[in-house]
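Incomplete set of chains, arranged as in the complex.
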């Protein structure tokens, strides 16, 4: 785990909210090909950590590095390499999955060559390309959101409980997708309460530090 | 660079057409509210003509205000706003696209409807052109200013009418110059003065608002 | 009795029966309307005070009649659909809304045009005019609600509830607007209280009113029939019927 | 009894021609619209159903040949 080869690393990250320390001293260095699973009981700060990594929150102390550069100094550059999917995946309910996908394509320039149809079909949404998203089931909506994984070319994926509401076959498919991504030199950071069927996965356990008065 | 701008503009217009009502709504609100006035006040044409410039402007302002509330609301609720903030594109450009879409959906139709309502309130002939011109620029200013307020209140549970409180004081100059443009025209005075001021307000808010709104959004989301 | 009611509720039965009536009704409407228009425009005597602008009455009054009657048609069929879950009634309600709105619009526009030569202004806040405007809004509300729901069933029920509430309110609205107007007693000219009209003027008006009623029926039936086809497009009978459509339309279908 | 001396008289209607004709014309257009719009909708619908039927027939044929092939 030499810091030299690391593509992404956290250095003694700490986060405090309303005088409550959520976590501190978190240091991780990830190399291309790594999958990091953030674990811990409910409320330990997984979502918070992932949001810090995606720059949606600022840490109380500590630094994040992307390819050796401090990301608070090189935010734009870093964001170009990031794909973040949080609890709320940013799906427009009144647009169809296809329209949503198209909008993501237009917003982020770095796109793959797969057609929208192919992408949605491989997410198991064949036949649902053109219905508005609010008529989809919970799992189908998640799938529509996760379809972004197939069109992005960002190397760093940050996924907050991506398997929520997805059926077993879908989870297996997603695991393959993650493996393929890291095989191509990508990096995945995800949080989930389920055990993954992927070998060589790295784990970061957050203890339940927070104490409430 | 400009990808975000056109993507957002196009998507917001698409969304507006998708819920057909969305375009018609501010317009219909404007229409109905203006018909409430004679019911509450008086049906007499001469008295209505006196208050027509002010009433039209106040109600256009309200219609714009009420619709600006939703500017970032739905994007916030479904997580799109969070995504926009971590998109490697300049936020102020994306904000500008959203404001432009809002004006196209709200301000422009309001402006086009205003002469009809002027007729119903017996607005004297001299007032129509200044009414349209002042609303054309004025509603754009209202959208721009409203966006700042919408950005500040987006993450608050129940922003609702709080937005009015924040935004209305900023709307007042627009209202004053807008209404008095029309009033002066009706009274037979030249109107290039107030119209020029309105243009200046527009230029100024075009400069300030996208940055202020972008800042407001950052504050709201990182809170 | 109940059997009859249920048969009436069957869209397919209505489609077939109305298909037989429609040509006759259309011809009748066309005859009445052309007769009324020619008579009213060319042969009725001109009004002593208003001159020839008076001829607008031959559209204005029938349209106003139908605008109001159309609301009751809509609300009552909505109620039937809501209470007896009769699909046909829902379709009638859905079709009646835009027709009523359009007729209200015609009444408003012809009235406004008439106002210019008569009062010198396109618009005054007369009690009846204001009520008509409110009626127009009520129609728009029902239409907007119809199109806002994605589920057809929910849309029908919701707009039925709204049109019923509206129907309860129409008399209240009319009464209150009337009261409001008499309260203010403005200096402006009041609507000509239908002066005991000369028979020569009245007869063409009668013809036009009848013609508008027939026209309304034709429009309503036409719209309802399309609605039936649309909602039953996957059923056997519609599919079979489409196969029998004239060759010209099928050829259109190819491209 | 025809009330007008001449055609131009009829068209002018004693100075009120614009109003009367405008009212009649607008009404005529709107009422025609009321009849034509369902007819157009019907035509579109019929075409759509026919297209659908044709697609289904084609699919039927495809699956038939696919079944007989092996």
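By written order: A, B, C and D. Residues from 1 in each chain.
The definition used in the following text is that contacts are C-beta pairs under 8 Å (C-beta built on N, C-alpha and C of every residue); 3 or more make two chains touch, one makes a residue touch a chain.
Fair warning: this is a prediction, and the values are worked out from it, not measured in the lab.
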item	value
Counts per chain label over the entire file, given a single displayed copy of each	A x2, B x2, C x1, D x1
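As a working rule, only the chains that are shown with their structure count from here on.
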item	value
Higher-contact pair (C-beta pairs counted), A-B versus B-C	A-B
Geometric centre distance via CA averages, chain C-chain B, whole Å	36
Approximate Å spacing (C-alpha centroids) for the pair chain A, chain D	53
Junction residues of chain B - those touching two or more other chains	19
In chain D, residues with contacts to at least two other chains	none
Complex interface listing, chain B residues touching chain A	3-4, 6-8, 10-11, 14-15, 18-19, 74, 77-80, 82-89, 221-222
For the chain B and chain C complex, residues of the former touching the latter	19-21, 24, 28, 32, 35, 38-39, 42-45, 48, 119-120, 122
Chain C partner contacts - residues on chain D that touch it in the complex	1-4, 10, 13-17, 19-20, 22-24, 26-27, 30-31, 33-35, 37-39, 41-43, 45-51, 53
